[in-house]
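Every protein chain but one is kept in place in this view of the complex.
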Amino acid sequence: MELTLNHYLVLSTILFAIGLIGVMRRKNLLMLFFATEILLNAVNIGFAAISHYRGDYTGQMFAFFIIAIAASEVAVGLGLLIVWYKRTGKIDLDQMTSMRG
Amino acid sequence: MQEHILSILIFFPALAAMLGFVVHKDSARAYGITVAAIEFFLSLWLWHLYDPMTSGMQFMEMAPLIPVFGINYLVGIDGISLFIIILATFFTLIGIASLTETRRVKDMIITLLFLEMTMIGVFAALDAIVFYVFWELSLVPMLYIIGAWGGPLRIYASVKFFLYTFTGSLVMLVGMLFMAYFYYQATGQWSFSLLEWYRLILPVNFQMWLFAAFFLGFAIKVPMFPFHTWLPYAHGQAPTIGSVILAAILLKMGTYAFVRFSLPLFPDASVAFMFPIAILAVIMIVYAAMVAYAQEDIKQVVAYSSVSHMGVIILGIFALNVEGISGSVFLMIGHGVVSGALFLLVGVLYDRRHTKLISEFGGIASVMPRYATIFGIMMMASVGLPLTINFVGEFLSLLGFYKQSHAYTLVAGTAIIVGAIYMLSAYKKVFFGTVTKEENKNLKDVNRTELLGLIPLVIVAIWLGVYPKPVLEPINNSVEAIVQLMHDKAQTPEAQKRIPNLAETGTMNSAQEAH
Amino acid sequence: MFEAVAFYLFATLTIIMFTITVMTSQALYALTAMAAGMIFISAFFFILGADFLGAIQIIVYTGAVMALYAFGMMFFDTTRTLVEKRSNPRLVVVLGGLAAVLVVLIVLAPIVTTNINAHYPIDPSVGNSQAIGMVLFTKYLVPFELAAVMLLVAMIAGIVLAGKKMDKSLTLMADEEIALMHASSTQNTEEGAH
Partner (left out) sequence: MEIYLYIALFAPLVGSLFAGLFGASPKTVITGIVTSGLLFTSFISSAILLSFVMSGHTVHVEMMTWMAAGDLYIPFGFVVDQVSVTMMMVVSIVSTVVHIYSIGYMDHDKGFNRFFSYLSAFVFSMMVLVMSDNFLGLFIGWEGVGLCSWLLIGFWYHKESATWAANEAFIMNRIADLAMLIGIFMMYWSLGSLQYDVVFANIGNIPVEVVTWIGIFLFIGAMGKSAQFPLHTWLADAMEGPTPVSALIHAATMVTAGVYLVVRANPIYDLIPEVGLFIASLGAFVAMFAATMALVNRDMKRIIAYSTLSQLGYMFVAAGLGAYWVALFHLMAHAFFKALLFLGAGNVMHAMHDELDPFKMGGLKKSMKWTWILMTLASVALAGIYPLAGFFSKDLILEVAFVEQHYILYTVLLLTAGLTAFYSFRLVALIFHGNERHLEHGIHPHEAYNFVLFAMAPLGILAVIAGMAFKTPYYEMVTQLLPAIEYHIHNHTVFWIMTIGTQLFVILAIAYAYKKYAKAVKVDEKVESGFFYQLLYNQYFIPKIYDEVFSKPYLKLSKLAWKEIDLKIVDATVDGIANVIYRTGEKTHTMQDGNLSSMLRWMVIGLVVLLVLAVAFTAGYNVVNLRAM
């Protein structure tokens, strides 16, 4: 049984779906960040796999940059989260309704 | 200066409008009149410089805007656009000179001057994008005029006017982009220049789709049945000057665009859509005339009469022969003069009584004899009496379409009957009989300011009815070029049959020169 | 064969770990499960021969990011059970599943696998890290530098937002408070000058 690109892509998709479920399910902002990390990682697997099976480094490059972006996102995101927490004492999504249209 | 006269014509009013902000509001009127007069004389000078025997574009100017996509500031005029431009400057002058509005006159004049720029821009543009930009820009001042100076329902009317026409022109924009893309595929270069587009011969099924896209934009502007309902509201709510400009110039953009875009770009589609459009035109003519007959508001009568007359113009354009198209273009001028004058006249009455209901009047002829006379002359012109400006256009339009279809022309010809019915009955109700209302007994006859606007219109209406040659001849020459172009481009046998070949019969210009 | 076994093993583990991350109501569990999941993911990278990426994955995610989250959690005091109001949980699962199925469908469709040419073909004679370096510092130099700057900016932002004065925050204080604070600090410096 040979591993193909599709195996990795399916795995990536499954992980992505788990991330999506997390994104929709979580109301705690910190947990929401976790879910987004899962999304990013799922995509990384896909890129790395494509890079491998296509014999092209571009995919890895993308994964690399995604990791960089994820890191900065965490830094800024957590900072904002802390500010918000200091302001309201809560990090519950349902209570962040200042963007009501 | 001569080679830049078109740019001067286009941008002078806009610059003057900018300057107008710093003019004191007491002298705004004088300023407006001066600017409009200079502009009008510039346009007359343009006519003087224009060579009537040349059929192509003249006074062309080009400046690159986005060269990568072939978008250029490209302007030029031929006999078709020349007179509509003169009409636009003429009406702006008359509109400002006989302005009776007292609220925020300065804003009004600035708006009008800005509107003048957009109008001239539309008729002079030879680049589709430039055309589109001016086309859409013209909505803004009109929206403002209706929305700021209009009647009680002005917001509804102006929003309807704007959204309706805007929707149509968006579809038109898609058509333009596709046309440019097609040009790119065919030649490997981007171009939005109309003159370049003219050289393309499109496959017939493409023509159909593009024609439909352009049609929607133009038809709403004209406005053709069943897209006409914004017009009565716009006219009903607009101040006098707004109605005048709207009826005299803005509606002509639609019909002008048919001649400039639809016919030469899509000759086969024009032939294929000829009869469906003729049906719409005939419905417009008869139906709008009937609706006009039922109106209780005198301004609405004139508004619906516009729709009816625009039907004749459309019919003439889709006659696809020189007689019909020339007649249509001439009728655009004629209808502009006449309906503009009629709206001015209705405004005179409105200024005095602040009502437009027919039932409020009666016997006005004995109180305001001069007014009744001028109204009578303009009404007869509207009805299409020979030796008035409208007859020439109407006759040629119908004559042209008769070649294509006898039955449609017969039905469309009822325009002269139904037109007489609603106009005469409205005239009778307003002017004839005895004065029944106390308020009407002491109405003042037209004053000097109003005469200043009306007399020139009367003169033009009769002059061009008796001697249309100076206008008709350049129009005719330009139209001949278009018809010949259409014939050369036609692919389907039906189209080749329907569009006359002027080169073959050798009739170009010969008719006049023989005499 | 070895690869297949490893793939399935790690795939199962990753899915389990991430499911726990998403589903648990204990924040600490979630954090731990995610950290584990990240490490397992790096396993895939090693399987795929992207050694450098795997190393980065472990360092950045499991090291830096997880440490950050841990700090955050300590700050928020979320060791206790999370109380989250849920509405319509079935829809969430259905949507997630549907998205997955659709993406799989698209991935499996033949159209993706055609028309792709390698711009930077993998050269087996060179080591992975070396090769990455070659590509990264030639073609992707500018994005790389940008990423570096971005990281720097993010770091500064994180510090400014959450950092120095944990008890006071410029972003949260009313204008007059800031003015007051500002005034007192200038006063201090002036006193120092005397």
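Annotations for the structure displayed:
Think of it as A, B and C in the order they're written, each chain with its own count starting at 1.
Everything that follows uses one rule, which is that contacts are C-beta pairs under 8 Å (C-beta built on N, C-alpha and C of every residue); 3 or more make two chains touch, one makes a residue touch a chain.
Bear in mind the structure is a predicted one, so any value in this text is a computation, not a measurement.
Note on the chain not shown: across the whole complex it touches A, B, C. One of B:Thr229, B:Ser359 or B:Asn447 touches the chain omitted from the figure, and that residue is B:Thr229.
Checked against the full complex, the one of B:His4, B:Arg199, B:Lys469 or B:Lys497 touching the unshown chain is B:Lys469. Only one of B:Ile5, B:Ala148 or B:Leu387 touches the absent chain when the whole complex is considered: B:Leu387. Remark: the omitted chain is touched by one listed residue; of B:Tyr144, B:Tyr287, B:Phe343 or B:Phe361 this is B:Tyr287. The chain omitted from view is touched by exactly one of A:Val10, A:Met24, A:Ile38 or A:Ala71, namely A:Met24.
The omitted chain makes contact with chain A at the following residues, 20, 23-24, 27, 93-94, 96-101. Counting the whole complex, the residues of chain C in touch with the unshown chain are 91-92, 95-96, 98-99, 102-103, 105-106, 109, 111. Listed here are the chain B residues that touch the chain not shown: 160, 163-164, 225-226, 228-230, 287, 290-291, 293-295, 321-323, 326-327, 330, 363, 365-366, 369-370, 373, 380, 385-387, 391-392, 395-396, 398-400, 402-403, 406, 409-410, 413-414, 416-417, 420-421, 424-425, 428, 431-434, 466-469, 472-473, 475-476, 479-480, 505, 507, 511-512, 514-515.
FYI, only the chains that are shown with their structure count from here on.
Because contacts link the chains in a way that matches no line, ring, star or complete pattern, their graph is best described as other.
Centre to centre, using the average C-alpha position, chain A and chain C are separated by 7 Å. Centroid to centroid, with C-alpha atoms defining each point, chain B and chain C lie 64 Å apart. Residues of chain C in contact with at least two other chains: none.
Chain A has no residue in contact with two or more other chains.
Put simply, chain A touches chain C in their complex at residues 1-3, 5-11, 13-22, 24-28, 30-31, 33-35, 37-38, 41, 44-45, 48-49, 51-52, 54-58, 60-61, 63-65, 67-76, 78-83, 85-87, 91-92, 94. Residues 1, 3-4, 7, 11, 14-15, 18-19, 21-23, 27, 30-31, 34, 37-38, 41, 44-45, 48-50, 52-53, 56-57, 60-61, 64-65, 68-69, 71-73, 75-76, 78, 82, 84-86, 89, 92-93, 95-97, 99-100, 103-104, 107-108, 113, 116, 118-122, 131-132, 135-136, 140, 143, 147, 150-151, 153-155, 157-163, 169, 171-172 of chain C are the ones that touch chain A when the two sit in their complex.
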